[in-house]
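Following this message is one structure expressed as structure tokens.
Shown here: the complex without one of its protein chains, the others still in place.
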Amino acid sequence: MSALPAPLVELRAVSKRFERTLDLAERATRLLRPAAPAPAVHALDRVDLTVREGEVVGLVGESGCGKSTLGRIVARALSPSAGERLWKGRPYADFDSGRDRRERLAVQMIFQDPFASLNPRMRIVDIVGEAPAVHGLVRRRERDEYVAGVLQRVGLDPATMRRFPHQFSGGQRSRIGIARALAVEPRFLVCDEAVASLDVSIQAQVLNLFARLREELRLTYLFISHDLGVIRHLSDRVVVMYLGRVVESARAVDLFAAPNHPYTRALVDELPRMDLRRRSFVPIRGEIPSPLAPPSGCHFHPRCPHAFERCRHEAPALREVGEGHVSACHLNER
Amino acid sequence: MSAPLLEVEGLRMHFFTKAGVVKAVDDASFSLERGRILGLVGESGSGKSMTGYSILGLVDPPGRIVGGHIRFEGRDLVGLSNAQWRGLRGNRIAMIFQDPMMTLNPVLRIDTQMIEAVRAHHAVSRAEARDRSREALAKVGIAAPDERLRAYPHHLSGGMRQRVAIAIALLNRPALVIADEPTTALDVTIQGQILYEMQKLCRESATALIWITHDLSVIAGLADDVCVMYAGRIVESGSVDEVLDRPLHPYTRGLLESVPGRNAPGRPLPQIPGMAPSPLQSLDGCPFRPRCGRATEACRTQPPSQSFGTRRVRCAHPLA
Partner (left out) sequence: MNEATRDLVAAAAEAAATGTTAPVGVQSPWRRILADFAESRLALVGLALLVAIALAALTAPWISPQNPYDLSQLDVLDSKLAPGEASMNGTVHWLGTDDQGRDMLSAILYGLRISLGVGVSSVVCALALGLVLGLAAAYFGGWVDAVVMRVVDLQLSFPSILIALILLAVLGQGVGKIVVALVTVQWAYYARTVRSSALVERQKEYIEAAEVLALSRARIVLRHLLPNCLPPLIVVATVQVAHAIALEATLSFLGLGLPITEPSLGLLIANGFQYLLSGKYWISFYPGVALMLTIIAINLVADQLRDVLNPRLSR
């Protein structure tokens, strides 16, 4: 049995809190009279995540679960409030300066909104070519040729290089965002709802593109989506999050064949299926709680059909329920 | 057999912009019986939302209905006056939008808005209107409706707001409800809840429903009949079972096959090549021609609408 590939990205006990920064006046009044702590959004609560070289990890959950925040922490667009993040075994901070600074480019991000993620006043050739030129990956003279190559790889016509983003369709803009990330020769891509705003037929094209690039360039993905169907199609491993915590993690085949956590089971039930006609949708009760005031104990207990006393007081830990399959539910211990 | 509740015949709605004429809806025809659920399916730019807006007369200049008839309960809705529309909208026909804030006024309390909606069409006391509102909220699955009545829209979550919007639509027991992608922006578990409520309510009160969406799987679970739209035209229509199990139009089949859930994980998804045509291009013949694997010379002329029983397809080379 061959050893597992080395982990590229590791997150250990990462937490993230968003607090409204107080302005001068509020800070001054606080000095005079201490008040209750400012309300904070607990976006992430001691999350562990490991992504090994070459694999596609699907991160799934609904609004407020923190998956976007986690993706941004991996891609370095945000810093965690607590916990460590490691790249190839070394802390991210090692790559802040010096020769290793280039290594930062190895993790890139593809964004959800094809409108807002491209600078509307820059031509495509500049959007894609800026970073490689600035970081010395390509000489200025060769920049246009290089950009043409990258655009072709993502299925765009290089003749359109000098146009502006508004002159392209949504699917094409998605591809431009992918080209921009690929131009700096990354090893790891964080795709944050990269296909969510696309039509189904365009979505299929872009998903196929992701698969092809993975093959050709030997990339590793952290694929974030709320759409379980897309996750199932693309991922080797799936991590399910709810309100800032990981509730289940397993190989994709195992998770869909035998989901353990009640929330995962509810999500799998909602998987879009073409063959169920006039189904009676079995709803899962309740609203998604606000991250400002998460429920005590297990975050899912107000909506869980199997909740009991212990669930209200104690947050369950992730326990192994199968090979490479962990789940955070007290039911597993009965 | 009684006449259908809604009959749309040859509807044409164009936008006259400075860049050219956009044929948003180009010859759409379908009918809907009382109490049935029709799914209007298409991708962006297909004209499905515009069809919905046209039925309710919500098209503003530079858009205009340039042809066709929309018969509702025997009346032609094209060319009605504002006064006549006021009697119909919110009363006999209601609409639910993708963004609940298109229904809800952010500066008014929920009870104010709902009471207003009731009293606009029925001469009842405020107390009676309030009771009806409370009932409607309970029916859409909102616990503690009295509390919600006193709240403002910004106090409620997205899913809750959409539920209130649905309650308002159903307040006056309309004969027809048009829902334009109401659950697209909501989380999957909330979507499940709302679909459940809608289905139950429509069956109970025999309200006809037109559900506009791009998500075929929602239609599969919810609707009785379906119309597939592409580039402003209805390319296929029929019962849900027929269309989804045995699609006749190549676009429908392409759409069904591109859904990730239908395919084995890991294998490339069958994709429809190319993109939908620009709404400004006026095309001869079939708009799907550039992307269709079965296109021939015959497709350069407008394909005929062929009928197979209750099914209709607009293709020169239908599958099967």
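Brief remarks on what is shown
Chains: A and B, in written order; residue numbering restarts at 1 for each.
FYI, a residue touches a chain if its C-beta (ideal position, glycine included) is under 8 Å from a C-beta of that chain, and two chains touch if they have at least 3 such contacts.
Bear in mind that the values here come from a model prediction, so they are computed numbers and not experimental data.
Summary of contacts with the chain left out: across B:A206, B:L280 or B:L319, the touching residue is B:L280.
Among A:V47, A:L70, A:L105 or A:V150, the one in contact with the hidden chain is A:L105.
Only one of A:V14, A:A75 or A:I231 touches the chain withheld from this view, namely A:A75.
Within the entire complex, the positions of subunit A that touch the omitted partner chain are 21, 23-24, 72, 75-77, 101, 104-105, 107-109, 111-113, 115-123, 130-131, 134-135, 157, 159-160, 162-164, 166-169, 172, 177, 180, 184.
Heads up, the rule we're going with is that only the chains that are shown with their structure count from here on.
Separating the CA-averaged centres of subunit A and subunit B is a span of 32 Å. By the touch rule above, subunit A contacts subunit B in their complex via residues 62-63, 169-172, 199-205, 207-208, 211-212, 226-230, 232-235, 252, 266-267, 269-284, 287-288, 290.
Within the complex, the subunit B residues that touch subunit A are 43-44, 141, 157-160, 187-193, 195-196, 199, 214-218, 220-222, 224, 240-241, 244, 254-256, 258-263, 265-266, 268-273, 275-276.
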